[in-house]
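Supplied in structure tokens, the structure appears directly below.
So, subunit A:
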Amino acid sequence: MVNLNASIIVALLLFGIGTLGFLIRRNAIVVFMSVELMLNAVNLLLVTFSRMRVDLDGQVMAFFVMAVAAAEAAVGLAIIIAVFRKLRSIDLDKASLLRS
Partner candidate 1 sequence: MISFLFYVFSALALASAVMVVTRKNPVSSALFLVMTFFCLAGIYVLMDAFFLAVVQVAVYAGAIMVLFLFVIMMLNLSPDELPAFMNRRIKWAAAALAIVLTGSLLFLDLSRRLPASPAGELKGEVGALGDLIFGKFLLPFELTAVLLLMAIVAAVIMARREI
Partner candidate 2 sequence: MNPALWITLGKILVVFALTLGTVAYMTLAERKVSAIIQWRKGPNRVGIWGLLQPIADGLKFVFKEDYVPQTANKALHALAPMLTMAPALMTFAVVPFGSTLPIFGMEVKMIVADLSIGILFIFAIASLGVYGLAVGGWSSNNKYSLLGGLRSSAQMISYEISMGLSVIPIIMMSGTLMLTGIVDWQGNHLWFVITQPLSFLLFVISSFAETNRLPFDLPEAEPELVGGFHTEYSSMKFASFFLGEYANMITASALIVTLFFGGYHLPFIENLAFFDNHGFMLGMLHVITFMAKTAVWLFIFIWVRWSLPRFRYDQLMGLGWKVLLPLSLVNILIYGIIILGFGLGGTS
């Protein structure tokens, strides 16, 4: 039997690692991967709660999160490519056109 409390803690730690990556990386693609990591942490939490409450609604929510993540990945990567074309770089520190 899976210890559901342990599973919640795993999800929280995953979310924390994702946040850390999001804040400390400058490579746009890796920042994006950190966002995926955070989304997955939430999914794990949803599935855990679904198991805890014996209710499939949580799994349906996780399913929707995956569908939205797919859409987000397509658009996000297209934006990264557009930024790369403009700046010849995927360094987030250089994407500061609005500031000058």
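How were these candidates chosen? In short, all candidates are chains of the complex that A comes from, given by their letters.
The rule is short, and it goes like this: a residue touches a chain if its C-beta (ideal position, glycine included) is under 8 Å from a C-beta of that chain, and two chains touch if they have at least 3 such contacts; residues count from 1.
This one's a predicted model, so the numbers in the text were calculated from it and none came from an experiment.
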Touch-positive candidate for subunit A in this complex, from 1 or 2: 1
Contact set on subunit A toward candidate 1 in their complex: 1-10, 12-21, 23-27, 29-30, 32-34, 36-37, 40, 43-44, 47-48, 50-57, 59-60, 62-64, 66-75, 77-82, 84-86, 89-93
